[in-house]
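Only one protein chain is missing; all other protein chains are in place.
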Amino acid sequence: MSLFSSLSVSASGMAAERSRAALLVENLANAETTRTPEGGPYRRKDAVFAAEPAASPFGSAFANAIGAEGTGVRVAEVIEDTSAPERRYLPGHPDAGPDGYVAFPHINPAEDMVDLMSASRNYEANVAAIAAVKDMISHSIDLLR
Amino acid sequence: MLDPVARSLERYMDLLATRQKLVASNIANAETPGYRTVDIDFESEFRGLVAGGQLRAVEVSGLEVNHDGNNVNLDREARLLAENGLRFQVAEALLKGQVQAVREAISGGGSG
Partner (left out) sequence: MVSPVGPIAPVTGPVAAPSTAASSPSGGFQSVFERAIAGVENLQQTADQGIERFLAGEGEELHSVAMATQKAELAFELFLQVRNKVVSAYQEIMRMQI
């Protein structure tokens, strides 16, 4: 029944937002990290979402009709910020270069906080969608009583 | 055995379930770049004005598109979640009443 597949659509939304939130939290925790195993300062990470039709036994023949089981989402890739790092003049710092500058992550904590709140709100919206669909299924079962 | 009203109620509930499924898809893709909000033309589908047997998903117009090409409005989707759910409950209650009435006619009111 198609309503059940929309539960997995919402679940995919929750998973995607959770992944994104995890990356944002990592960014915030590493906003001042000047040293990484790969060398250089921490680079900001973000998730790129892509729409993905929920699993369905039908092929693309039905892709346009609503026989398809709804459109979920997945994290298509995790991208790293490739822009130049922020440089601050701190000659006494252990990671300072010969010119006295230290490379810091190019992260704006305020921005990532806002993104984190947005990811959290979207997560809750997906939870609400699951509750609503579950309700509908319950009421359909009611008809049998 | 049931009135034609029962058929209308069933179709109404079908459409609401489909609509809710699309709302769930919109919510899941609230941050997907390039994703456009989808819906069905509820009234036209209900009255049978749309040609063809399959329900058709349409892009919703009038929504603001952000810099990512995404136009999902969570407030709209949240409202629809609630509205679809309530309408579904109404239709289910009415449909139950129809079935109940037939059952009563069959049992003749219990003391017949």
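We call the chains A and B, going by the order they appear; numbering starts again at 1 in every chain.
Following the convention adopted for this analysis, contacts are C-beta pairs under 8 Å (C-beta built on N, C-alpha and C of every residue); 3 or more make two chains touch, one makes a residue touch a chain.
Please read all numbers here as calculations on a predicted model, not as lab measurements.
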Quiz prompt | Visible chains that the absent chain touches, using the contact criterion stated earlier | solution = B
Exercise. Extract the touching residues of chain B with respect to the undisplayed chain.
Key: 1, 3-5, 8-9, 12, 43, 46-47, 90-91, 94, 97-98, 100-102, 104-106, 108-109, 111-112
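Convention: only the chains that are shown with their structure count from here on.
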Self-check item: chain A and chain B, separation of their C-alpha mean positions in angstrom
Solution: 29
Self-check item: Touch list for chain B against partner chain A, complex
Solution: 13, 16-18, 20-25, 27-33, 35, 38, 40, 54-57, 74, 77-78, 81-82, 84-85, 88-89, 92, 95-96, 99
Quiz item: What residues of chain A sit close enough to touch chain B in their complex?
Solution: 2-3, 5-7, 9-10, 12-13, 16-17, 20, 48-51, 64-67, 69-73, 118-119, 121-122, 125-126, 128-130, 132-133, 135-136, 139-140, 142-143
